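Can you keep this structure in mind? I'll have questions shortly.
Here's a slice of the assembly, chains where they normally sit.
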Amino acid sequence: MPRPRARDLGIRIGWLRTGPNNAITDVPGVRVGHTTLIRGEGRLVRGVGPVRTGVTAVIPHDGPLYGVAVPGTVHRINGFGEVANALQVEELGVIEGPIMIGSTLNVPLIENAVITYLAERFPAMGVTSWGISPVIAETSDAWLNDMIGRHTRDEHVAAAIDQAAGGPVAEGAVGGGTGMTCFEFKGGIGTASRVISHDLAGVELTRPYTLGVLVQSNFGMRWQLRVDGVPVGEALERWNLRDEGLRGWRPDGLRDPKSSIIIVVATDAPMDQRQLTRLAVRAGAGLARTGSVHGHGSGDFVIAFSNGHVLPGIPANPERPVAFDVLPENGPLVDVFFQATVEATEEAILNSMFRAETMTGRDGHTAHAIPIEETVAIMRRFGHDAVHLPGG
Amino acid sequence: MPRPRARDLGIRIGWLRTGPNNAITDVPGVRVGHTTLIRGEGRLVRGVGPVRTGVTAVIPHDGPLYGVAVPGTVHRINGFGEVANALQVEELGVIEGPIMIGSTLNVPLIENAVITYLAERFPAMGVTSWGISPVIAETSDAWLNDMIGRHTRDEHVAAAIDQAAGGPVAEGAVGGGTGMTCFEFKGGIGTASRVISHDLAGVELTRPYTLGVLVQSNFGMRWQLRVDGVPVGEALERWNLRDEGLRGWRPDGLRDPKSSIIIVVATDAPMDQRQLTRLAVRAGAGLARTGSVHGHGSGDFVIAFSNGHVLPGIPANPERPVAFDVLPENGPLVDVFFQATVEATEEAILNSMFRAETMTGRDGHTAHAIPIEETVAIMRRFGHDAVHLPGG
């Protein structure tokens, strides 16, 4: 039986409606593909394994992967990490090509693989015109994986792009999330979405919009974890200790500070970079609600884009001003998007944990899946009566 | 009987120890002063009243108010608002003079009053040397106050500075917080602190450090309010509705989007601007935990400073490199400061509400104090057994 998503347990974050798959792919045109690499067991041998890694592709639009761009932003919450080509995104306001997420030290190989992939398919690239500056993000799987071995090859990157599809998205220990841990449980890929329809915003929309989030989660200490506000992490560690008095915080809790999260926010609402950056800030608020304090060693980045406009790519040479409708920013509509971003981010993180299976990696390191039964019990103990076991 | 602080109700945010007054003034050298202006009732007459406003001074160090500077930063979470002289702070890395917080349209008059105050006391200012660029922040009290009347005078500003003192800090509807509302309840000034001592950080500190937060709270919709994770706001609005099914979010909840929060973070740990900006980002995480989504119309700013070094002020002309110890940023110590910032910010916001009394202002507008009895009941209903009525 597959592990449940948050909603399967009756955990509903916030007030807004989800899209049909409660996934980033609910945003029309957005596709997700994973390549998962699991190979070997036992003791770490650099360059050999064990391998617990992978790569995830988020395709932002259904146009060609070269010569087309969408408004986008890379927002740094805590910059202990790398998002390749973020400075160009900041300057030009757009994201080109696929967005890739993988393992920290694999970023160069993934970026090089994307260049190869596109150069083979788009001969004009890099000769008669500029190259391409794809956005590559990462979190560290060093605890389970032979990270320094850098096992992601060109074909793995190509496969993630080629297999990218709409519809339901695999979550947990898949793709870039394969070797990740979150709140000292198994983490990885998670996703969620919200619908902004006209009756909610108080303004007449020409059509409903969708906002979707995908995360690669790899951060946090167990005692920090909150599930819809309930101190689940602390309860799991020291049940019944909560109200026994003021305790000092124990630094031995800092067991794995080499952690990070990548949050991808997508929407089909027409937004420009400045507006998307405002969304990205709210993704940080959703992250904070799960208990994160954006730890020092955490690379917490948000990549946000809108495919409400598909623009000519950077090498193109349009001859006239480009029509660009922007969301009205004065009314309550913007606040609904902010609320949606907070909700979807929080829920995507929970999904990345609930859906992940226990995994043993290099040197026998084991990342346990968060226990469903105990979590449900704690939630109910803290008054969330609607939470229940799957099928319960 | 005075209204309780969060801790008086058994609500303890996080794990770290508070300072002796659980206030920003626990940071040695930091002083706070308020001038509160309450005058008139009934219908708004511009320039006359009713007046429900004031000004709060945070004095960052115990040196002279001119010719001395401390490392500081102004961090924009959502920039719908103004912090005077923020750009100079960003460039030079220091804050000079008193930090003032008041009513939105009063910022110019408060800034001018600070210049007058300092020019009278420091004749060198502005003639043989530069002037001064004090940091002035604001939130809007337009709902209770004749904001456009701009009632803050030079003497009110001088009084707030002159009366600034260490020790316990008045909270709620005082000083700049007089006319503010928070989560559609009465808000205003709140404060809290945390102690970072050597046994917590895993590194040997030469002395314990203190981190203090003071907020002027004026944001949020009622249904968003979370108290230590418990959905108190929603419960107060629609008790028992929580688990009845997925509901759309109702835009009529957007009753007062003209809201904001100013968060002042102080520490005596030696930090430079970049490090203080990292703290400021975490203040945003503390804010998010109370339910804020950093609404569009909210001026959410963090002003952070360290008085671990008191530097020569901007007009000075030191002849040698200035010795400047900085906190080691690689170990767990930084994470303890991050945790402290999140905890103190969340608790300061709660204190700003719990301590505030109901107030009626212009045109009969009434901001109700958050009901203590119901809040305690809700907290207990949600499993927080240690929460109790004051004296209970």
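So that you can tell them apart, the chains are marked A and B in the order they are listed, and the count of residues begins at 1 in each.
Methods note: contacts are C-beta pairs under 8 Å (C-beta built on N, C-alpha and C of every residue); 3 or more make two chains touch, one makes a residue touch a chain.
What you see is a predicted model, and the numbers here were worked out from it, not measured in a lab.
*Asks:* Taking the 2 displayed chains as part of a homomeric complex, how many copies does that complex include in this file?
*Replies:* Whole-complex copy count for this file comes out at 4.
Please note the rule applied: only the chains that are shown with their structure count from here on.
*Asks:* For the complex, give me every residue of chain B touching chain A.
*Replies:* Residues in contact with chain A: 10, 12, 14-17, 77-78, 199-202, 223, 226, 228-231, 242-243, 246-251, 254, 257, 278, 281-282, 284-289, 292-296, 329-330, 332, 334-336, 338-339, 341-342, 381-386.
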